[in-house]
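Removed: one protein chain of the complex. Kept in place: all other protein chains.
Letters A and B name the chains as they come in the text, with residue numbers starting at 1 for each one.
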Amino acid sequence: MARSLDSSHVGSAEKGEWPKPLKAEACELSFYYGSRLVLKRVSVPIAQGNITALIGPSGCGKSTFLRCFNRMHDLYPGTRYEGAILLYPEGRNILDRQVDPIEVRMRLAMVFQKPNPFPKSVYENVAYGLRVRGVRDRRVLDEKVEQALRSAALWEEVKDRLSALGTSLSGGQQQRLCIARALATDPELLLLDEPTSALDPIATGNIEELLQDLKRRVTILIVTHNMQQAARISDWTAFMYLGELVEFGPTKRLFTTPTNKQTEDYITGRFG
Amino acid sequence: MIKRRKYAEALFKVLGLSSLALAVGTLALLFGALVVHGIGRLDWQFLTSFPSRHASQAGILPAVVGSTLVMLVTACAGIPVGVAAGIYLEEYAKRTWFTELIEVTVTNLAGVPSIIFGLLALGLFVYMLGLGASILTAGLTLALLILPVVIVTTREAIRAVPVHIREAAFALGATRWQTVADHVLPYSAAGILTGIILALSRAIGETAPIVTVGALTFVAFLPPAPITSQPPYLSFEWLMSPFTVMPIQMFAWVSRPGEDFAANAAAAGLLLVGMTLTMNGLAIYVRYRMRKRVFW
Partner (left out) sequence: MKGRTVLVPEQGTAGSSKPLLVEGEGRRRVRRIRELVIEGGLLVAALVSVATTTMILAVLVVESLGFFDTVSLYDFLTDTLWTPLFDDPHYGILPLLAGTIVTSMVGLLVAIPIGTVSAMYLSEFASPRVREIIKPVLELLGAVPTVVYGYFALLVVTPALQWIWPDLPGFNMLGPGIVIGIMILPLVISLSEDAMRAVPMMLREGSYAMGATHLETAWRVVVPAATSGIVAAYVLGISRAVGETMVVAIAAGQNPNLTWNPMEPAATITAYIVQVALGDLPHGSIGYRSIFAAGLVLAMMTFTFNILGHVMRKRFREVY
């Protein structure tokens, strides 16, 4: 069952396994912290309207890879990108120096590992992205906030306390608030960095269910350390190891018949 | 043997506690001396009178007004600059030799004796810029003096805001300034406020630099009022007015021989200590409240 692949094929998908249409695509993406190469020529397609999961043992660079998409690394000195991340439909390389990272972040949204609501009201948390974009009209804000909270399946729980501090909610609620905050600005691509790792199983289940509903509206790229989660929710899976892409393919196929020995070892729990 | 070691330990505890008691006791003694000597003079007449050759008729009114106006200038100049510098160093500056240089000068300024600031002010503000021995000069001098305190406490307060809050704002498309103005500053406001209170409390008691710039020790008038009856109703003449401040007034009284003036000095000292201790107490309280109320 295990077919060993020629190393030059590592990272490429089999014919017919290339998703279409694409929302974004990493092309030969390398990333450096100072002089340390953290990502080595990683290429992954992000299928529109699908959930793509990034899996791999901790330290494999999956979070680093995710954070390249909204140029989060630009905030810290000594970081450098090589290669490209193309954002469709226009196919622009968003890592290009000419591209303003703020504009990139206005089209992509991110949810972090640890719920990080602002110590402001629930309402202001969700409205902040809109305010940054210059929305001042109270009616528009109200409507968008409600919509986003509904999309994040939080509306019913918080509609009576929109002015309560976001930080006063429970852990699972906080993370859904962060998802609502991310959704309020109608992002094209939602980046999730291990969004359930700080949550209990029930809250995790809620969020997984939510993501299934969301993918019709927004393309999702999710990093998870939990293989079962990837298998449950994603359409496509990329397995990374030591900063390299080992294998990419449809989730079902990758988890049943991995083409790479390392992938197989990882998903069968032999390491990682 | 063991008994002797235990004995030594108990002895040291007594020694340590009495050292601390000595420090605390000094504060009590100081306060007590001021109260005993000065409380009798601290009345309405004292607060509302001008200085006089007769100790019993002398008052501290021009000094109180002077201190207030000088503090106003100090606050208006020192706080924005100090907070802005703290924001720059913490949120904007890249790790370069240039940033190092700024940080070294801030640390250094914090250790410069206040009288050196007085000499700077004398050379720069009084003569080079021609501002004279005015309220403006004194206010700006004290603004420079408190700058390091404001910068350092601002930086500490800002640093306490976790990185993930900043990242959340950036990820939503906020610019650096939006992140700072909408999140970092509001969440660190209490800490910055503590620093500002401490800085102003230090400035209000400063004497040496104000002596050096040429504050008067006998002022029998008030600066021109900032609000006038004619349009535009605001006047900034007071900025250039000669002045005195509370610590200078106290210094002048201490330097005069005689029990009566010593009593005036004690009354002025009581007022000063009362103000600085109140401000410090407030700062300690704000800090204490803040520690209890952590968001993240």
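As a convention for this text, a residue touches a chain if its C-beta (ideal position, glycine included) is under 8 Å from a C-beta of that chain, and two chains touch if they have at least 3 such contacts.
Computed from a prediction, not measured in an experiment: that's the story for all the values here.
Across B:Leu17, B:Cys76, B:Val163 or B:Ala225, the residue that sits in touch with the chain not pictured is B:Leu17. Against the chain not shown here, chain B presents residues 5-6, 8-9, 12-13, 15-17, 19-20, 22-24, 26-27, 29-30, 33-34, 37, 80-82, 84-85, 87-89, 92-93, 101-102, 105-109, 111-120, 122-124, 127, 144, 147-148, 151, 175-177, 198, 201-202, 204-208, 211-212, 214, 217, 247, 250-251, 254-255, 262, 265-266, 269, 272-273, 276-277, 280-281, 284.
Methods note: only the chains that are shown with their structure count from here on.
Contacts from chain A toward chain B in the complex involve residues 70, 72, 75, 77, 102-103, 105-106, 109-110, 112, 114, 116-119, 128-129, 131-133, 165, 167, 178, 181-182, 185.
Residues 94-95, 162, 164-175, 178, 182-183, 187, 295-296 of chain B are the ones touching chain A in the complex.
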